[in-house]
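All protein chains of the complex are present and in place, except for one that has been dropped.
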Amino acid sequence: MKTFKMGGIHPEECKFSAGKKTEVISLPKQVVIPLRHYSGKPSIPEVAKGDMVKVGQLIGRADGFVSANVHSSVSGKVVKIDNALDAFGYKNPAVFIDVIGDDWLETIDLTPKVKRTCDLESSEIIKKIAESGIVGLGGATFPTHVKLSVPAGKKAEVLIINGAECEPYLTCDHQLMLEKGEEIIIGITILMKAIQVKRALVGIEANKPDAILNIEKWAKTVEGVEVIPLKVKYPQGSEKQLIQALTGREVPSGGLPIDVGAIVQNVATTFAVYEAVQKNKPLIERVITVTGKSVPEPGNYWVRVGTPLSHVVEKTGGIPEDTGKIVAGGPMMGRALPNLEISVAKGTAAVLFIPSSESGRGKVQNCIRCAKCVFHCPMGLEPYLLMNRSEKNLLDELEQNRVMDCIECGSCSYVCPSNRPLVDYIRYGKLKVGELIRSRKVQQL
Amino acid sequence: MNKLVVSPSPHVHSGNSIQKEMKSVLIALIPAYLVALYYFGVGALIVSVTSVLSCVLFEYLIQNFILKGEKTITDCSAIVTGLLLAFNLPSNLPIWIVIIGALVAIGVGKMSFGGLGNNPFNPALVGRVFLLISFPVQMTSWPRPIPFNPAYMDAETSATALTALKEHLENIPSALDMFIGNMGGSMGEVSTLALLLGFAYLLYRRTISWHIPITILSTVFVMTGIFYLVDPQTYASPLVHLMTGGLMLGAIFMATDFVTSPMTKRGMFVYGIGIGVITVVIRLFGSYPEGVSFAILIMNAFTPLINTYIKPKRFGEVRKK
Partner (left out) sequence: MNLILVSVLSLGGIGAVSAIILYFISQKFQVEEDSRIEEVEAALPGANCGGCGFPGCRAFAAACVKADSLENLACPVGGMPTMEKVANILGKTAMPVEPLIAVVRCGGSCEHRERTNRYDGVKSCAIVHNLYGGETDCSWGCLGYGDCENSCTFDAIHINPITLLPEVDEEKCTACGACVKACPKNIIQLRKKGHKSRRIYVNCVNQDKGAVNKKVCDVACIGCSKCFNVCAYDAISIHNNLAYIDDKKCTLCRKCVEVCPTNSILELNFPPRKPKVEETSNVVLNG
């Protein structure tokens, strides 16, 4: 079975909520819709205090290139536009809306019928996607239309669909593939049309045989889409690793997937593209997994963007007794939350409860140079060295040792027998080296 | 509810720890230890217990009274050092020499550099080589293997196969004896079979990777093989070389010591080849019959250099044409 070549780990899978039918969570009293979804600039608010809004109405307009539109996920009245804590740990502008009824814009097609044909041109599709505020739902939340715009001089050859879901615990993509197989395949054909390629590869890890079967079944109805089962290994869902696993090509250091002719999209994003293009529905809701070892009923839920996590948690059984840590996203790359007043953003894939017995970190000991981190790094780096140099602020050496290649997957910290906080330091080193590189560029200008 | 914990990702850990790694090394040493107890009897027991106890004691004392640093005695690394040291000693060695060896191994080889993780040389080998140079006679008179031998220091001695080779003696043990360990030698090194079992376990637990042992063994095999083909009269067959002396023990347990071996696969190849070549050169042309310990120590010294210059294969390395 295919997989990427170097490094990687296989953490305990813990997919408790696999196969749990998605349920819809009732609307909260108030939603707080962040105007910034992790990466890029916050969008500019299009509404003012006191305005009445409908579901799907534009409330934030993209500002600049790396930014995306934001739409209201509920109908009601805008109470204020203010800073709110997001999963990033800082306060960023957000729109507070009091929910009144559930009144959708008329332009949105709410019929359950699947619409198969799409006669839009490539540029029209991308424009539609940009208007609908679609961002990558796999975690990095990079605006999708930016990713789809192939830069001049480059040519896309293959579309890669990420259904790997390599993070432990998460099942939202899995469930989506089971329930919305047809829509996802149509979404794929739309994306193929958008970037003008004839071939699409869907990579799904082998621990989801039912999803593989379902997507394969629907893939037969269209041309050029191939489903490839992958060996279970983390971080398979990382762009570069997935491209290598599926096509054998290596994205050069410092390069982008398009450098090897590939464009990667997540399955959830693909579904959102289908809805935007065929049903005219902007990105206002997503599936999230609520899970954890101590959660009595782990499950997958449709949640409107902006719903406070406290509401989600309340509707799904409350906080388990001995919770020590709450993570937005998966355990390997998710972010620990300081409280539950944070609302669901477009990129929030899960709420994960970690019992207090597992929430702390082990005692840090000397590096025993066991080389486990080096062997498991999927990027072929030397984490022990990078950590040491970050600690000492030796930026030149860090750069020479390719700290910027690190994808922050956390495999190194995961395997280290001495519990060394490798990624923490490497992330810091990346930040510093990034600043250095930028200042150098500025000097050159 | 308690305060929520916030920390950077990842939020899960493999649960691996230094202690666990050391324990798997200890488990992997069990077969060879049993063989040692079988053939060398009481002597093996006395030497190994003395060595382990004194290593642990010295580490404890030094950490508590001299370094006053963090106490890491529970990580079991001193036990591993003690046992490996004992494996490298003849089982009829007087207790006081064993204690001196342990002191040098822990005191000089390990703690003087700041404890586990900072020592450039394999501590057990430092102890062993120190003893070999200081007490050459005691260190090279190995007892003859007798099942459940009750004698300790007065055990009958015999030459090892390597000494026999060096001096062109005829009484080389049979291949089967060498394989299961029925020959004279340091207590832990005799049984190739038991050591290979340990190797298999370490690989299964992924405590070590195969790169270093396999490179060393194949280098030795190829080199001695060439000499054997050229002149089978003077040189022993490569299989004899593989199964005698401390090569198996050295390649599997001593050269793969985490702290003193290189960090990358490519580096491990270089390191392994280096050890193999030096071992063969010492064995065939040097004045000592055995050279594994020296070879490993010499390559230990090169490890930092290897780590600096030999980098792993990076993902997306731009190939220059």
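Some observations on this one:
First chain written, first letter: the chains are A and B, and each begins at residue 1.
Convention: contacts are C-beta pairs under 8 Å (C-beta built on N, C-alpha and C of every residue); 3 or more make two chains touch, one makes a residue touch a chain.
The structure displayed is predicted, hence computed values, not measured ones.
In the full assembly, the chain not pictured is in contact with A, B, by the touch criterion defined above.
Among B:4, B:55 or B:297, the one in contact with the hidden chain is B:4. Screening A:107, A:221 or A:339 for touch with the missing chain picks out A:339. Interface with the hidden chain, as seen from chain B, comprises residues 2-8.
Summarising the interface, chain A meets the missing chain with residues 83, 85, 88-91, 335-336, 338-339, 359-361, 421, 424-425, 427-428, 431.
Rule of thumb we're sticking to: only the chains that are shown with their structure count from here on.
Spacing of chain A relative to chain B, judged by their CA centroids, is 48 angstrom. Interface of chain A with chain B (complex): residues 6, 9, 11-12, 89, 168, 240, 244, 250-255, 319, 323-327, 331-339, 352, 354, 356, 358-362, 365-372, 374-375, 377-382, 384-385, 401-402, 405, 408, 410, 413-419, 421, 423-424, 427. Within the complex, the chain B residues that touch chain A are 1-2, 4-14, 16-18, 20-21, 72, 75, 115-118, 209, 258-265, 307, 311-318.
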